[in-house]
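Starting off with a structure, shown below.
Note that one protein chain is taken out, while the other chains of the complex remain in position.
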Amino acid sequence: MKKLIVAAILLISLAGPAWAEPILINGAGATFPYPIYSKWFDEYAKINPDLHFNYQSIGSGGGIRQASESTVDFGATDGPMNDEQMSKAKVKLLHFPTVLGADVPTYNLPEVRGGLNFTPQALAGIFLGTITKWNDPELVKANPDAKLPEKLIIVVHRSDGSGTTYVWVDYLSKVSPEWKEKVGVGTSVNWPVGLGGKGNEGVAGLVKQTPYAIGYVELIYAEQNKMSYGQVQNSAGQFVKADLATVTAAAAGAVKTMPADFRVSITNASGEKAYPVASFTWLLIPEKISDPKKGKAIVEFLRWMLKDGQRLAPELLYAPLPKEVVAMEEQAIGQIKH
Amino acid sequence: MTPALSLPRKLTNAFMLSLTGVCTALVLGVLFFILGYIAYHGISALDWDFFTKLPKPVGEKGGGMANAIVGTVKLLGLASLIGVPIGFFGGVYLSEYGRKNTLGFLIRYAADLLNGIPSIVMGIFAYTIVVLPMKHFSTLAGGVALGVMMIPIAVRSTEEFLKLVPASIREAALALGLAEWKVISFVVIPTALRGIVTGVMLDLARVAGETAPLLFTAFSNRFWSRGWLEPTASLPVMIYTYAIAPYEDWHRQAWAAGLVLLILVLGANLLSRLILHRQLKG
Partner (left out) sequence: MARSSINPLTIGVSHRPGVSPADRLFRATVFTMALSVLVITGIIAYELYRNSRLPIEKFGGAFLWSTTWDPVAEQFGALPFLYGTLVSSALSLLIAVPVGLGVAIFLSELAPLWLSGPMAFLVELLAAIPSVIYGLVGIFVLVPWVRNFLEPALSGTLGFLPLFRGAPYGVGMLTAGLLLAMMVVPFIVSVSREILMAVPHSQREAVLSLGATRWEMVRVAVLPYARSGIMGSVFLALARALGETMAVTMVIGNRPEIRLSLFEPGYTMAAVIANEFTEATSDLYVQSLIEIGLVLFAVTILVNALARLLIYSVFTKVEVRE
């Protein structure tokens, strides 16, 4: 009886669907752009029903690793690969920026309405564990009107390898020499304090459920879940809230000096209106794609992404790429051999 | 003369015995709470969409877990293909040929070892021998991990049920001149079949709820997974992914999936008890 059932299942799945065979392209990586990527792949599947892009948000670390090992067709990361990682990868990977996003400090304070101002010292202190209470002078100084409670700050960070983390600690390293020395930069770091959540989703989930918690998430996660997030003081001394305008402003400076491989950091960018914890996020595409059908599909998707895809970004609070970068990328697509 | 029963002794007796009753009430209370909680939250979340639709993009409401349900069925099917034959024949060997020899002892020991291996370690194993050489995640890898996990219980339960078949039945069949393999295949095994089937059912139920081994073997998939060589969504992994996320709608779907999984698993347990109960009676 069991054998009959097994045979039946085998037959059903081997027979395959009677309709057209869609090509499945597997990708994995950053949770930072997951909302816009899943929207893109959904929309793209409507235009091209025979192509399925299956994207799993497992964190940038996972994206880098799986793409390097070729266990997926493409990867995604918000922390660009360093030279060592690129040399160790089994295939040569190209970085293609897709959108601009921002890490925001999101918190759960029942007593406080509206956004709090965070100085770089405050953020560094909180995540280093040197600032332990919400009514610490550093926080009160920047928020004289807020009723900050005398409660312990519960820090939440990522437990998985993350580009969102990379962006956050990249920023902290630039503004805090203590952070740079003690912890450093990477997709996974040795956090001095805090609970670990899995993915942007996990961190948002923990902060949302834990009073007096603070974490860092990509902007859209805080917005979609109606969580409070604060303003961060930029290099010009202004407290800036993350939104399309301020994120675009952060990229403006980098556009002029964009390297050919697109690996650039825009944290703590100069400019009055620039949001200091913004970043590009990249797709990791192999330089040589062995399967011609997949290769063609990926290249066509990239072209779509650079035109129509960009239009879908603002709705999900990701800033579209600057025109100059788009032009550079359209050229760079030619490098992909399929 | 027996000493009179003093008050402290009587009180201690009453206290300790009622404590055991309290413990029992506590444990059963936990069980009913869990079942009730999932039933309550799961039922309100179950709808036709859940069984028929694919997941929606992140942040959007609605969608379902149709691909995860099919994925779980496929994974279990593949797991049975691997675990049942090896486990079944292993049990046959232990009961019919290997009751007292060294090899029998070693195989029993190996089965116990396998049983004790944490499921996450099985996931690592399947990753190193299937995912890495193939260079991608697949239903096959997930099926291998689950299948190997099925082996030890299938072996032991098959062995135990075969051993229950009385020697007289074997002797009678042999006396009639049947070949050895026919005796085993057509007389002994059919007699024990009910028990063996329930053993396999319980085995499947146990493996159906496993999440850890699937995390880096079958991985996950937003779409339908075709054939055996693509990654696939599965109920347990979806529950995990949705539960740790902040989206309310995802939590709702996680409860629904939890309910479905629970019904599957507990249903198999209940069913196998009923079958065995009837066998013992009749």
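Chains: A and B, in written order; residue numbering restarts at 1 for each.
Just so it is clear, a residue touches a chain if its C-beta (ideal position, glycine included) is under 8 Å from a C-beta of that chain, and two chains touch if they have at least 3 such contacts.
Just so you know, these numbers come straight off a predicted model, no measurement behind them.
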{"item": "Residue of B:54, B:193, B:229 or B:265 in touch with the missing chain, whole complex considered", "value": "B:265"}
{"item": "From A:54, A:187 or A:268, residue that would touch the chain that is not displayed", "value": "A:187"}
{"item": "Missing-chain contacts mapped onto subunit A", "value": "28, 58-62, 64-66, 68, 85, 88, 152, 154, 159-161, 184-191, 194-198, 206, 209-210, 212"}
{"item": "Sites on subunit B contacted by the missing partner chain, in the whole complex", "value": "2-3, 5, 9-10, 12-13, 16-17, 19-24, 26-28, 30-31, 34, 37-38, 85-86, 88-90, 92-94, 96-99, 103, 106-107, 110-125, 127-129, 148, 151-152, 155, 166-167, 170-171, 174, 179-185, 205-206, 208-212, 215-216, 236, 239-240, 243-244, 251, 254-255, 258, 261-262, 265-266, 269, 273"}
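Criterion: only the chains that are shown with their structure count from here on.
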{"item": "Length of the line joining the C-alpha centres of subunit A and subunit B, rounded to whole Å", "value": "37"}
{"item": "Of subunit B, residues touching subunit A in the complex", "value": "56-59, 73-74, 77, 80-81, 84, 131-132, 135-137, 197, 200, 219-224, 226-228, 230-231, 241, 244-247"}
{"item": "Residues on subunit A engaged by subunit B in the complex (per definition of touch)", "value": "1-2, 5-6, 9-10, 13-14, 16-17, 21-22, 24, 26, 28, 34-35, 38-39, 41-42, 45, 52, 54-57, 69-72, 197-199, 201-202, 204-205, 208, 220-221, 224-225, 227, 316"}
